[in-house]
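Removed: one protein chain of the complex. Kept in place: all other protein chains.
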Amino acid sequence: MTEIRIKEKEIVVPGEVLAVGMEVLPGTGTYRMNDKIIAGRLGLAAIDGRTIKLIPLSGRYTPKKNDVIICKVIDVNFSGWRLDTNSAYSAMLSMKDATSDFIQRGADLTQYFDLGEYLVCGIVNVTSQKLIDVTMKGPGLRKLRGGRIIQVDSHKVPRIIGKQGSMVSMIKNETACNIVVGQNGLIWIDGQPEQELAAIRTIRKIEKESHLSGLTEKIKEYLAGNKGE
Amino acid sequence: MTYSKRLDNRGFEETRPIEAKVGIIPNADGSAYFKIGNTWAYAAVYGPRNLHPKFLQDPQKGILRCNYNMMPFSSSNERVRPGGSRRSKEISMVTEKALLPVLDLKEYPNSVVDVFIELPQTEAGSRCAGICAASMALADAGLLMKDLVAAVSVGKVGSKLLVDLDYTEESYPDADVADIPVAMTPNLNQVTLLQMDGKVKKEDISKLLDMAKKTCMNIYELQKNALKEKYKADSQ
Partner (left out) sequence: MYGELKKSILKLLGAGTRLDGRKAFEFRGPIEIDYNFVNTAEGSARVRIGETEVIAGVKMEVGEPYPDNPDEGTIIVGAELLPMSSPEFELGPPGIQAIELARVVDRGIRESKTIDFKSLCIEEGKEVWLIIIDVISVNDAGNLLDAAALAALAALKNARFPKYEEGKVDYKEKTDRKIELRNQPIAITVVKIGSSLIVDPDSEEERATDARLTVTTLEDGTLCAMQKGGDTPLTKEEIEKMIDVAVEKGKELRGSL
């Protein structure tokens, strides 16, 4: 006999009993103890068929293969660059993954990417020891010039991007800004100063209200309101 | 004079008034405060993050580091000299042992989760308040946690068993006193911190642990509400 004790999209805390019964399966963020399914973190409950899983509401970014992230160059050595990924682990970008151009051995790598510069890169591999390899070869991967960088909760990134990029496209159109959203929570915005600020305020609003429904409409109104000023 | 009534007229199994709030330090990955009577603990969590020096790193899992500290003006007596003491180092250590069992740090090899507990105001029960605050802060930081950890001191004054000793009870001059801080995982029903100052009979322990469990379940409800409040507020 199964008893589900929580509702879809309910905020649950560690130790809370989500369901009782052997029919229900523990999804990510939950675990089974005897006949109970228990919350294994703070999160939003999601019932998917017979599985209950928790959507994280907070927490630092965990690097994943194939994620496109924005990194900052923190070290340059003979064979490549070390990058800050906004997580507990730094990434390595080796010479061969940096560009399709041929780089001479012993060349000054800071000519390509220098300390403090921001790069859009793709995660190629994450080992069990959390060593991260990234590449700059791929569509959209490049060094960022100008503009400004803000940091958001990486868990809110899907909402900020929207279905098929609809949310971020809307912001780009309304503010005439270039925007790149990294899966690791770093976002690059480039446009006129007031518009950059409008885009940032919009993104912060989405970050705050990300688990509400009707968000797209609210953001549309918010952007229109900003324009009116 | 036998001890028959609490100075503040509380019931023997009643705690002082409790206030809990989550998300109070924007820079931290997770934060909370827990106030019980006049004892007020702030907790901030940073992590998982880079760990230096390298020899501290564990390639199999992240490590937990706790630091408990009283602010210089937090005592109602003399100023507390900054820089910690042997007492605060010991409390830091038992706090870490109280919190570690609920955490799963295998996903964060070579990194550290730092917990800072700072008390701006203290009056008995500070290590327990610190653990209650830290537990909420760890959950707020999005870490994998099997349960929250709640803590309270139980004990005995004269012949009376009681919960949440305040300063007058800890230092009661006219009878034997026992002060027993206990931390528990409320849902998994396990004790993660147990210490004692004073004298108590073996037969009293079972009842005292039951009282601790009951109180920790109540504290859990307050911690739960504080966590939900923070995230619910965003959806107002």
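Which chain is which? They are A and B, in the order written, and residues in each are numbered from 1.
What we mean here is this: a contact is a pair of C-beta atoms (placed from the backbone, for glycine too) under 8 Å apart; a residue touches a chain by one contact, two chains touch by 3 or more.
Because the structure is a prediction, the values reported are computed rather than measured.
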Visible chains that the absent chain touches, using the contact criterion stated earlier: A, B
Selected from B:57, B:75, B:190 or B:225 as touching the chain missing from the view: B:75
Options B:96, B:114 or B:166, residue touching the unrepresented chain: B:114
Residue in contact with the excluded chain [from B:95, B:122, B:153 or B:223]: B:122
For chain A, residues in touch with the removed chain: 74, 114-118, 144, 146-149, 192-194, 197
Absent-chain interface as seen on chain B, which is shown: 25-28, 31, 38, 40, 42-44, 46, 49, 67, 69, 71-79, 82-83, 114, 116, 118, 120-123
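Just so we're on the same page, only the chains that are shown with their structure count from here on.
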Chain centre separation (chain A, chain B; CA means) in Å: 33
Touching residues (chain side chain A, partner chain B) in the complex: 11, 13-17, 29, 31, 33, 38, 40-42, 56-60, 62, 87-90, 128-130, 155, 208-212
Chain B - residues contacting chain A, complex: 29-30, 47-50, 59, 62, 102, 104, 107-111, 139-148, 185-188, 220, 223-224, 227-228, 231-232, 234-235
